[in-house]
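Here is the structure we will look at, set down as structure tokens.
Only a single protein chain was left out; the remaining protein chains are all shown in position.
To keep things simple, chains are lettered A and B as they appear, and every chain counts its residues starting from 1.
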Amino acid sequence: MSAAVKERSREEYKAQEERLRAVWANPAGWRYWTSVNNYQIGLWYGSAAFAFMLFAGALALLMRLQLAVPDNDFLSADFFNQAFTLHGTVMMFLFAVPIFEAVAIFLLPPMLGAREMPFPRLGAFSFWSFLLGGIFVCGSIFFNAAPSAGWFMYPPLATDKEFSGIGADIWLLGLSFIEVASIAAAVELIVGIMKCRAPGMRINLMPLFAWYLLIVAGMILFAFPPLIAGDLLFEMERMFDWPFFDAARGGDPLLWQHLFWIFGHPEVYIIFLPAIALMAMIVPTFSQRPIVGYSWIVLAAVGTGFLSFGLWVHHMFATGLPQISLAFFSAASEAVAIPTGVQIFVFIATMLAGRVIFSTPMLFGTGGLAIFVIGGLTGVMVALAPFDWQAHDTYFVVAHLHYVLIGGMLFPVVAGLYYYYPLIDAKKLSDLLGRLAFWLMFCGFNIAFFPMHLSGLRGMPRRVFTYPAEIGWDWLNLISTAGAFIFAAGVLVVVFDVIRPKHRQPRGEFNPWNAGTLEWISEPEENWGVRSIPIVRSRYPLWDQRDLARKVNEGRYYLPDAEEGWREGLVTSVLDAEPIQVLRVGGTSHVTIVSALSLGAAFIALTFHWWIATALASIICFCAVIYWLWTGTGEIPEKPDKDVGLGLSLPLYASGSDSVGWWAMFITMVGDGTAFASLVFGYFFYWTIHADFTAGIAGPDAVWSLIAASLFAAAWGLMVAARTVNRRGTTATMRGLLVLSLLTTVAASAAGLAAPLSPGMDPTRHVYPAIVWILVIWVLAHAALGTVMQAYCLARSLAGRLTPNHDMDLGNVVLYWHFLLIAAVITFAIIGLFPAAM
Amino acid sequence: MGRYFSLSAASLLLASGSAGAQSVASTQSALEPAGAEAQQVAMLFWVMLSGGAVLWLGVVGLLLHAALVNRRRLAEKSASRVILWGGVVFPSVTLCALLAYALWLMPGLRPFAQASPAALRIEVTGKQFWWDVVYHPAQGPPVASANEIRLPVGERVELTLKSADVIHSFWIPPLGGKMDMIPGRSNRLSIMATKPGIFRGPCAEYCGTSHALMAFSAVAMAPEAFRSWLAVQAIPAEGAGASGGALFLRHGCGSCHSVAGTDARGLIGPDLSHVGSRATVAAGILPNTEDAVARFIARPDLIKPGSSMPAFDMLPPDDIRAIAAWLRGLR
């Protein structure tokens, strides 16, 4: 090779690198906050979640002070109740779940060899929603307006305005908003893991972290919607006096408990699995060998994911359900211990088969496991109904859940922090401080929480702001309080280690732990994730593929350039990760912040019943989202294909099930369908608890119901026809069909409205009309959204952004209509026909 | 300070009084069982605890061995065998056995004998933040009481548990597990005391501001003593000093409270017909002394935040004292 050619290629390489850097660069100045890059979002998300954790921890210390001695009056009863409600709420919703979303958004793209998550703006939206909702909920305690009915918000204590104030609304609306953000994150994670892995990363080579996160995201999709459905019923009761949980009018407080715990128990595993996923990355690195039992981990993750949905009633063992029902849940709760145990033995086996370097992350990891095993064993105990009748709602359970969550989640997360910190700052955290923090945390934790087992068995109930002397709890509580402060000191050491200035510390080496997975290629200074997207041929590419790092950084793999000025990544096939498309993702934008803040404003205004502000904020949010979709999605590329390097050319546009947008819609609608199913469950729940659940009230008109169902079916048929016609190129007919379908939808909605309206069903009178109305409203709201989508497609077509070859929008809308059809037919069949059939 | 009254003192009081409890032990501990269910469950716990301790030592020992001691790289095949046997086979068998043990226990713990109904049924209704109690003996009229449960040793008692406002949970740890009281539902619980004694029962489901201050005492008595006690409860008591009774009615106490044999027929607050014979007042948080009763009448909101009883500190102290003395005499 001549010197001139070499010179030219070096210059070209430089130019490539510059173009790529410019495309992925963060905006400067205050615009930095409009960044949507996964590193920034991940870091902000994680820091915010950590800050919320410290806040909730401070509340816990206040509570421990109050309980240090009997008959204490350090805190008032009311403040204590707000504190424990907020402590639980914040730890669950603002720390445990978001911190995993943060870690996932930060780590997944580099780990999968991708440049970005598939929907970076959605990630940013999710973060801003979370931040606003979190500040709103936490801030309430400074105005003495925090929720005080417990993080589980049992009605009627939490629904009846006689017993609870605005705190309940703050909880409900603030968190609904965060739940929506979690579902958005789940959609992003599933699509990212299934479709955006580096070429060659077949599912048997996928890092275990990704396997775990895939399962967890799937769990979120089925766990959060029941809670959202519950929230909806709850807020309808608080705001409009619909009696879903009011026993006097046929409601039942237990329905909330079912819906809450169908969410609440999987939630524990949603928190636990990602933390164990970090362990599954850390253990092989420090055992200096691949994990033993890769498939066993997959078994454990999938098995736990499923079994965790069969446990919810074990939170309701004392509610007086038939014992045969309780027994099924005892059984499933015992069974879930098996996959949990498998994971621990996978780690042990890997360590046995390797040569262990006992680093600080390993210290936190093994210490956490030692704690977690105790929590697991007490979990096996409380899963048995007879023992739970004694232990339920006592400090035994407080001890159990903290052993599970702190051992199974907080310690592994700190281990992950020590392990992955070099990816944030290119420097390691201090080993000395780490070890100090560990021993403070480990000892403090056990001193604080171990005695609680005994105080619980000695009869100390949870959620008591004080207790009498001489009942055998005095010194146990004093010890717990002392331990809590030692534990807190350990946490503060970690915080100090993270925030202490490190500019004098030299930049650390590349891949300091000699790990084998792809994320260690990425450099904290660069925003592009990977310089070029590699071909992966191993579970531990950095161990097995020599020169991989060098070749990636020399831009020798896919997409080393950004000629057209787009942020680009690859879409690959699900099983074998064969490259199939170039995905252009959204860049820096204000629209995410505007839509998140306006949505937040709408929720907050709703809390205070400021109707006009609510309407205004909703309109802003609606416009922002439409603008976002219009300008940022379904863009028709300037050329059909693009050369991605290594002689491969890939399409720039995909529609239907080939497109990531279709997947996102599908996943979202699965979650949406779960919420709908929860409402249907509610309908039948009321049927089972009453001899005559209609309470003699005339039900919806069967004829109108059937007309509504048929019209929805017709509208759906027209949508399917519109898509087919459009593909054939007859655009004008497609537009006509869209308009026709829109009109049919309006007619269907009117018929649907007539069904409960014609017999004059009053939703405040009894729970039967209320549950019928809520089902109808659910369908009608979806139909309204459906018409917006139809109008949007029409507009896109008229604007030339939807063509016979570029019909992604239409494909996604038709997919939405499949789900809408199912919901409409089920709803109108049930409300119209079921009461007569019974 | 002094919000609580210790129950060991309560038991002394009862032992010296006419209540007839034979033992003076007083506890809220599930580990000192004095009832059929609690005994079985404590046994279950000790079995699980010993098994759990062995398992924990085994797992953590293996973990530490693998992390710190082991220097022999195990072959992948043998390591996989560790997962299979340690992670799957052993737990499956152990858990199956444990589950079977618990399921086998279940039908016997709370036998709601459909064939022969319990001789005594007690209806307890949870209210913020106290307990309304009605005894339904097999013969004779129902007997109203509050914040105290008495039951005969060695006989199965059936409890009907309800709530008037929010969810509460009824629990006497030494006798057996808890059962929620849910608005709109009526739950059943079957308990049998095996030893006489005085036990403290707390509300076990968070029910609002003063959830921590909602308790009751449960007194297990010899069957004959119980029956004669119930017979006394069924007839009105004589208060000490008639003036207190008159003041009680004059100041309107009777619009919320009932006292059998008087015009006080209120149903909002606890029944006070025999309040003088109870171990504690204000739902298990104050000693049953004249002074404590007087303090509660004056400022219930200080002693029990969120309580629905209004403060009566505008009454002349002497009136309050007279009412307290009269109430103390209702035995």
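Convention: a residue touches a chain if its C-beta (ideal position, glycine included) is under 8 Å from a C-beta of that chain, and two chains touch if they have at least 3 such contacts.
One rule holds for everything that comes next: contacts and distances are computed from a predicted model.
The chain absent from the displayed complex carries the UniProt protein name "Transmembrane protein", chosen from "Transmembrane protein", "Peptide/nickel transport system permease protein", "RagB/SusD family nutrient uptake outer membrane protein" or "Phosphate ABC transporter ATP-binding protein". Taking the complete complex into account, B:100 is the one of B:54, B:68, B:100 or B:267 that touches the chain left out. Checked against the full complex, the candidates A:204, A:514, A:631 or A:657 give a single residue touching the omitted chain, namely A:204. Touching the missing chain, out of A:27, A:165 or A:290, is residue A:290.
The residue touching the chain not shown here, chosen from A:117, A:268, A:283 or A:331, is A:331.
If you put the missing chain back, the residues of chain A touching it would be 200, 202-205, 290, 292-296, 298-299, 302-303, 305-307, 309-310, 320-325, 327-332, 334-335, 338-339, 536-539, 574-576, 688-689. Listed here are the chain B residues that touch the chain not shown: 76-77, 80, 88, 92, 95-96, 99-100, 103-104, 106-107, 110, 112, 188.
Quick note on the criterion: only the chains that are shown with their structure count from here on.
Every residue of chain B that touches chain A in the complex is listed here, in rising order: 1-8, 27-31, 37-38, 40-41, 44-45, 48, 52, 55-56, 59-60, 62-64, 66-68, 70-71, 73-76, 78-80, 82-83, 86-88, 91-92, 95-96, 98-99, 102-103, 105-107, 109-110, 128, 161, 165-167, 169, 171, 173, 176-180, 182-185, 187-188, 200, 202-213, 285, 305-306.
Touching chain B in their complex are the following residues of chain A: 70-71, 73, 76-78, 81, 148-150, 154, 156-157, 160, 163, 247-248, 251-254, 289, 292-293, 296, 318-320, 323, 327, 330-331, 334-335, 337-338, 341-356, 358, 362, 366, 369-370, 373-374, 377-378, 380-381, 384-394, 457-472.
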